[in-house]
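Below is one structure. I have some questions about it.
Left out: one protein chain. Kept in place: all the others.
Chain lettering (A and B) follows the sequence in which the chains are written, and residue indices restart at 1 in each chain.
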Amino acid sequence: MGIDGAYPLLFVIWLVPLAGAIVNWAFGPQLKRSATIIGSAAIGIPFVATLMAWNAATQSSGAAVGAHQNLFSWMPGFDFGLLLDPLSLIWALIITGVGFLIHAYSVGYMWSDSAIARFFAYMNFFVFAMLTLVLSDNFVGLLVGWGLVGLASYFLIGFWFFKPVAVAAARKAFVINVVGDVAIMFAIFMMFAKIGSITFANVFAHVGALDGWLFWTCLFLFIGAAAKSAQIPLHTWLPDAMEGPTPVSALIHAATMVTAGVYLVARCWPLWNASHSAQLLVGTIGGLTALAGALLGIAQWDIKRILAYSTMSQIGYMIMGVGVGAYQAGVAHFFTHAFFKACLFLGAGIVIHELADEQDIRRMGGMRSRAPVAFFAMFAAVLAISGFPGFAGFFSKDQVVFGALEHGHPWLYAVGIVTAGITAYYMFRLFFVTFFGTYRGDVDPEHEPARGESHAPAWIMALPVAILGIFSVIAGYAMIGSNPPWSRLFAHTFPSENLPPVAIGEGWTTAILFVVMAAGIAIAYARYATPVALANAPARLRLESERMPAVLVRLFYFDDVIDWLFVKPSLALGRFFGSWFDPDFIDGAVRGLVTLSTELAAVVRYFQNGLLRSYALIVVFGAACFAIYYALQGTVR
Amino acid sequence: MTIAFWALAVLLVASAMFVITAKKPVHSVAGLLAHFFFLAITYFMLSAEFLAVIQLIVYSGAILMLFVFVIALLSSGVAPFSVGPDRLPKIAAPATLIVAVLLGFVAYGISREPIVLANEHGVAAGPVGAAGVFGSVADFGHALFTTNLLPFEITAFILMVAVIGVILLAGDHVPYVPTRRRARIVERDMREAIVRAGEE
Partner (left out) sequence: MRPDLLPVALANYVGLASVIFFIGVAGVVVRRNPLIMLMSIELMWNAANLLFLAFARAWLNNAGHIFAFLVITVAAAEAAIGLAIVVVVFRSRANVDVDEVALMKG
């Protein structure tokens, strides 16, 4: 890619979070709550450094902006280094920027948790892992980051390890992520076998050398991406991962980690551009995930699970975008999504915190007055995720959907439009049910420090949410107008293609998108926010949960199918090995060895009898053998 | 000469057999003494005068005395050897068999291979048996103290090691204690003895 600029703060961006993690890990018990300062600073400093790089990059008008730093060469083809090009810059910016806000928010959210230093150590470690992933200039470094991210998410999902559900969820996430890691490893094997290098620059310069293996390389890379980005059918870990603390859900399962798959596909665009079938596969999976996530979002009552399915759905959009070849659109959706999804999660966190860890929206309601900041910020974010014109999500979602049409995938375009309508519906359902009407739960409104805990000042949690809410509105304006920073940044990153003319112009698709979305909002309003609906809210919600179609409640039976396909056979295999193979065959072999050596020893033991004269006899016998040998040899000679 | 050799051979084998078949060790020692005596005569016949003398002095004089001494030492307080353990053991049969087989092989080898003599080895033939010639003390001593000086010295060393080993093994055993501690013990004993003497 020919990026050879230098950026002295690259190491700061990369390593300061690690330092923060190490300090918090090592001195957590001594630091106690001051760990929050170190932890936040360890993300804030890289954020400032990244911001400076962003400024430099958007100002420059050169051919390719970015910085490259060689670290070391292991052996021919294995060069490790750091790369900061527009793509990784965007990711680093979101990771550190949104990450910093979430860290600041966590100060308030985790204030009363005794393991707060451990929490911040994990969070810093996660940011470090994610930065390793996006800053690597080669596939192996990316895989290292990929694995570390999985590890960090395991730590964080299982942070409350005294909850068996959380531990199970952590394990599930880890196992599915490892499936992806192994797939990526196979892709790297293939690339190295055919091209002989692992750096992005070399691999992308010799895509042709992959010839017959191109599709399989793409497929394995995408399996990795799908596992990390919760694409069908490897998505089942994401909703379960909501067992972690809410900031974790915001950081990992909304803003950064799950978008690693988008990053991977966008990073490897030369591979995808070369393989049409791979594009079709990824685009289709992305579209299906978007639709499935949206449909499942309808059926959920847990506020964080709704958001989890919306994440899955929105990442489906991104994957669809980068899959069909609209890379810039997919990345743009990642950029805006990070803000409004983090805002939604953190707002939901405020609500949950307010209601003493209640997560069921059926027992919420009327939160508008009790959490005004969350209300306003989440309103902006809900509009943004629905794609309401003028809000951040509008610009990017529009780009993605139109990109599908532009690149000749009308079916995916249709899926995108429909999903946008469903998204508007279920997000406003969440919004109306949570914030409107009257409170339906049983937590005392004046529940002040229930367990005599101290609380951090409320603004620590409110401020990040407000900032994210503002960005949910304005983030999209970075990519419109004439010559916006966004286009300047990506002018030389992705290929510009000559696309065939499309049947309807972008203005028309925007209009269609708006109509469908408005219909979704209207249905949600009619069902949940009319005065009649609000008045009978408890009864109506109960009725709705009773009549929910089983296929949605059972999450399209994905878990059941996976259970049936993998878990049950594994258990059967385990029983087979455990009850027969191991005790009889393996142990039998071992026991046989023992018996054999015992028998052998009994024979040999006969000679080791401690009797001097029998030893002498053995010596004589040996000497006799020699004598006989030489005598015979003499005879022959 | 031939008659002498065969007579000696018979006597040697007979005395050796007596050594290993005698009931009492003392009888064995006597047999061994006779054996060594006949052997010395054989050595004389082979012109090895010095070694014949050594055989008599060292073996008969020193080593056999040692055996006798040990027999005397062990006989006190120990069940007599005669009641001791000299039934023919189980391994006698295979041992005899092996010995017979080996003897057979040796005999076979001897009958087959003509044994080469001095001329073919290029050693100068000279006078034999008188002083200053082959086998004499002077001849032997010259070889020992010039060409073979190092082995000779090593022999001395081996003997010294053997002496130390014997002292360690059979010596009056004081369990090893650090010297200083032992010195303290001795000191204490002496002081007690003095005190006792004073009391008396």
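The rule we apply is simple: a residue touches a chain if its C-beta (ideal position, glycine included) is under 8 Å from a C-beta of that chain, and two chains touch if they have at least 3 such contacts.
Bear in mind the structure is a predicted one, so any value in this text is a computation, not a measurement.
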Taking the full complex into account, find the residue in A:Ala41, A:Ala56 or A:Leu617 that is in contact with the omitted chain.
A:Leu617
Could you please point out the chain B residues that touch the chain left off the display?
1-2, 4-6, 9, 12-13, 16-17, 19-20, 22, 25, 28-29, 32, 35-36, 39, 42-43, 45-48, 50-51, 54-55, 58-59, 62-63, 66-67, 70-71, 73-74, 78-79, 81, 84-86, 88-89, 91-92, 95-96, 99, 102-103, 106-107, 110-111, 115, 117-119, 121, 123-129, 134-135, 139-140, 143-144, 148, 151, 155, 158-159, 161-163, 165-166, 169-170
Residues of chain A touching the missing chain are 604-605, 608-613, 616-617, 620
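Following the convention adopted for this analysis, only the chains that are shown with their structure count from here on.
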Roughly how far is chain A from chain B, centre to centre by C-alpha average, rounded to an integer in Å?
89
Complex contacts: residues of chain B adjacent to chain A
89, 91, 94-95, 98, 101-102, 105-106, 108-109, 112-113
Can you check the complex and tell me which residues of chain A touch chain B?
613-614, 617, 620-621, 623-624, 627-628, 631, 634-635
